[in-house]
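The other protein chains are all here in position, but one chain of the complex has been omitted.
Letters are used for the chains, namely A and B, taken in the order the chains are written, and counting of residues starts over at 1 for each.
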Amino acid sequence: MSLLGDIPWDLVVIQSINGIVTGMILALVASGLTLIFGIMEVVNFAHGELFMLGAYIGVVVLTAGGSFWLALLSATFVIALLGAALQIVTLRPLLGRDPLTTILVTFGVSLVLQNYALWQFGPVARKIREPISGHFALLYLQYPWYRLVIAALSAALIGALYLFLRYGRYGVWIRATTQDRVMAEAMGIPVTSVHTAVFAIGAGLAAASGVLFGPLVGVNHTMGLDWVLKAFIVVVVGGMGNLGGSIAASIFISLLEAYASIWVSPSQAIIFSSLVLILTLLFRPTGLFVPTPK
Amino acid sequence: MTAQPLAAPLISVEQIHTFYGKSHILHGVSLQVGTGEVVGLLGRNGVGKSTTLKSIMGLVTPRSGRVLLQGQAITNTPAHKLARRGIAYVPEDRRIFRLLTVMENLRTGLDRPEVGEARRKELLDKVFSYFPRLAERRGQAGGTLSGGEQQMLAIARAMMLEPKIILLDEPTEGLMPRLVGQIGEIINALHHEGVAILLVEQNVPLTLQASQRVYFMEKGMIRHEAPAAEVKIDDPVVRQYLGV
Partner (left out) sequence: MSSTHGKIYWTAFLVIIALLTVAPLVLPEFWRRFLTEILIWGLLAMSSDLLIGYTGMVSFGHSAFFGLGMYGAAAALLAVKPPSLGLAILYGLAGSAGVALFVAYFSTRLRDIYFSITTLIFAQIFYVVIFTWTEVTGGENGLSFSRPVLGLAGIYTVPFTTTTLHWFILFVVALSYLLLRRITQSPFGMVLQSIRENEARTRAIGYPVERYKMIAVMLSGLFAGLAGVLYAVQNRFAAPDFVYFLVSGEVVIYNVMGGIGTLLGPIVGAAFFLGLREFFSRVFPYLAAAFNLPQIAEFPYLIPVGVIFIAMVIFLPQGLLGFMRRWLNE
């Protein structure tokens, strides 16, 4: 019983909310990654860099006097275009080759993008100011409203993605192509263009996450690295290609790390999520949140 | 062996050689399908009937030879463009989108920019009148349908493209006899609407009844062609190319 008394419940409450907030952003990043993998079996190593460049575009727009919302829109749009261009130039030529070549190529792209950001913006971290200031009292803390707003926005974006895929005309195209590329083509769906569009959507989502996450930490050319690892863990644990699974896994992993941070340093918290990954791969390799292996 | 070539065939396949990797599957296949004609392609397993259909559909590209649609070369045209130009494909294992609903499966063919609201409703009504079972199950996921219903859905989905020709690969495989009869009726109905059909089958009686002409294929080549009416089920030709 004394063990239960040792648990700092107030920290648990705070970390629960923190975990959900980061979890929603991670879900947004991971959904793009899992969408891309599901439809074209590409493990997009450069996804973290798209996130990072999105945040930087946010910085640029804000510095030029634009509003936060303009920053969010521009970053999403510009990086979506960049994503489309990258897919056409570097991934289309690899169609039909060993899927591991896509990891190599996207790794190369990530190196280029990371170093470009370093050169363009320098090593000093930039700040994105929160669009909504103000706090509310959470236990003994003043908890910023902004954090709840980003969680809500991320959820909204994911919800929009879900609705688009479920009911939109092009959503049906994307789902059909993901399930059976050959028959989708035989039904008149321009599969090559769908691949590019999905990559662009994934990139745009990553960029949006970057801008949303910006105010929480400094914007810096290495910010993509941590996220790409976490996103990979989430996508595998959630079941590759499974959108609902990766959202559930994002929340799960983020909560796990948030609670772990009560006792260990945040950089060590990743060991816990890695453990979950290992256990998942050993015992339920198709994903923890997938009902039955297909 | 051959009858006179058709004057203005809808589909003309000329001496195509198709490979899967290093395997030489089609050794110079030539055939024709006229507008609105039902043509049968008979032969044992593995002679290249499906590969012929895939070569026409652009899912696999012949290394040499030509495929023509209404006189225009389509040998290298990708499948999605051909689907828009009037060739529909119903593959051997049906391959409906299992995780999409019946309605969504149909929409993959129906959602074309040139199809207005009114025409969409017309097409759906028509297909549901052909396949009332599908209407009942329109909200169900494709994977939950029975084998026969999936076959109906695969054909219905192809009809959504308003095709000039449907490439039908072994539609009666694994179906109960009652359903086999239904397939025959559907082929007749489509024929009356002016849709051409290239029917690959192992079910000889159905093929002879439904088609105007039949080709016999063996080892990647067309060996014999005849009007369906002139071929009897116990014909030596049939035994030669289809007998075990």
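Simple rule for what comes next: a contact is a pair of C-beta atoms (placed from the backbone, for glycine too) under 8 Å apart; a residue touches a chain by one contact, two chains touch by 3 or more.
Every value quoted in this text rests on a predicted model; they were computed, and no experiment measured them.
J.: For the chain omitted from this view, which of the shown chains does it touch?
T.: If we consider the entire complex, the absent chain touches A.
J.: For the chain left out of this view, which of A:I132, A:I262 or A:L281 touches it?
T.: A:L281
J.: Touching the hidden chain in the complete assembly: which of A:F213, A:F232 or A:F252 does that?
T.: From the options A:F213, A:F232 or A:F252, the contact with the absent chain belongs to A:F232.
J.: Any idea which of A:S16, A:S67 or A:Q268 touches the chain not displayed?
T.: Checking the options A:S16, A:S67 or A:Q268, the one contacting the hidden chain is A:Q268.
J.: If the hidden chain were put back, which residues of chain A would touch it?
T.: Residues of chain A in touch with the missing chain: 43, 90, 93-94, 97, 99-101, 103-105, 107-109, 111-112, 114-116, 118-119, 225, 229, 232-233, 236, 265, 267-268, 270-271, 274, 277-278, 281-282, 285.
By our rule, only the chains that are shown with their structure count from here on.
J.: Okay, in this complex, where on chain A does chain B touch?
T.: Where chain A meets chain B, its residues are 169, 172-173, 175-176, 179-180, 182-191.
J.: Contact residues on chain B for chain A in the complex?
T.: Checking each residue of chain B against chain A gives 57, 59, 78-80, 83-84, 88-89, 91, 95-100, 104, 107-109, 111-112, 157, 161.
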